[in-house]
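A single protein chain has been removed from this complex, and every other one stays in its place.
Entry: chain A
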Amino acid sequence: MEKSQDIQLKGIGDSDYQYGFQDPDVSVFKTREGLDEDVVRQISAMKGEPEWMLDYRLKGLKHFQQRPMPSWGPDLSDLDLDHLIYYVRPSEKSEKSWDEVPDTIKNTFDKLGIPEAEQKFLAGVGAQYESEMVYHSIQEHLEKMGVIFLSIEDGLRQYPDLFRKYFGTVVPFTDNKFAALNSAVWSGGSFVYIPKGVHVDLPLQAYFRLNIANIGQFERSLIIADEGSQVHYVEGCTAPQYTTNSFHSGVIEIIVGKNARVRYSTIQNWSTNVYNLVTQRAKVFENGTMEWVDSNLGSKITMKYPSCYLMEEGAHGEILSMAFAGKGQIQDAGSKMVHFAPNTSSKVTSKSISKNGGRSSYRGLVKIMPKAVNAKANVVCDALILHGQSQSDTYPTMEIDQQKVSVGHEASVSKIGEEQLFYLMSRGLSEEDATTMVVSGFIEPLVKELPMEYAVEMNRLIQIQMTGAVG
């Protein structure tokens, strides 16, 4: 009951970004700077892919080249796509044992606490370093039950039919400029299949690490939850702090089968030189439930709008998102709920926090198609501003093509009140502790949805974010 609110203020006073350490470049192969057809062919050849995938990549590339940069959101003009390195292979292959992972890389994940977490409370772990998964492993009993948890490349190799049936069906390469880019140069990510009726009780976690500067990471994940199955997938990300920018642009596709339930949680804590432009979407079938729990603390600019396509009757989608924008950061986060069928329901809760001049926005779409009789949609956005020069904006869009629906939208913006701070300070909390406590309370609805270990981690990250927030 109190677990998720465990505010031990010991995080305060830590250095600003504790994952900012950098390891030497140990990569075994890199493509040259920039992007063209040759680079795409090279990536595909490195992976020994079937012809159809190369074709798909090339179509993605063409679309990417033709499509203009999105102009409706944050300014991306500093993102230098011509001088990025699009593919960096850190090691020869993805291992099932940490002992096989090259030392430098293994040490990084040790420092991040991943192998330890795996032993304690995870059903499986995937770890990506630069462009490739270097480790992927799942508990044996789950493997025996037919649960598949592999790097996306191994997924394509070992389960070509299943892979091809779903790949690109949730997020087509034509979806947006960065989905097109990802379709061209994707590398790494997870392939997950949960068989009918199987409940995976502990979370599966994927961890993403960018180490060297000026590179792009384009992971691609495909998660298929068959009828009546359940799974919770957690993603975490960090990178060292450089003066030049890095780029992360993932695509996550999820199929939620009939009566299945999938939760996808993100704790995005990129260093503040990373552009994070991600497309994640789930297609939800009859009476299935998809939940996105999305928290964005790091990055320079994040543009991310998890979405649910509610395809069949009774499908339910939820998005619980939290964005924290500090100095120089833009968090453009939001959601997209599309109701295609009768009796579908969706719920969006967005919490955004801005401090020291950071900007966080909620950009959301609820779309109700003509067939979606009795659809229910509810959106609640709360913003908390810690300083006057910070900013929070809300851009909600509702497109409703059916009369018999119930749609609600509420938005609130508040500043931390002097009275709240005084009250807490009169009990002995410093201004910083008091502010942190108000912020923790503000995001509590999201934190309490995380497994305990992540909730503790999240509170710690918030405390680190809050260090020096006052004054």
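Observations, loosely collected:
Assume contacts are C-beta pairs under 8 Å (C-beta built on N, C-alpha and C of every residue); 3 or more make two chains touch, one makes a residue touch a chain; residues count from 1.
The rule we apply is simple: contacts and distances are computed from a predicted model.
Per its UniProt entry, the chain excluded from the display bears the name "FeS assembly ATPase SufC", taken from "FeS assembly ATPase SufC", "histidine kinase", "Spermidine/putrescine transport system permease protein" or "Thioredoxin reductase".
Shown as candidates are A:Glu33, A:Asp154 or A:Glu431; the residue that touches the absent chain is A:Glu431. Mapped onto chain A, the interface with the missing chain covers residues 1-2, 5-9, 417-420, 422-431, 433-434, 437-438, 440-445.
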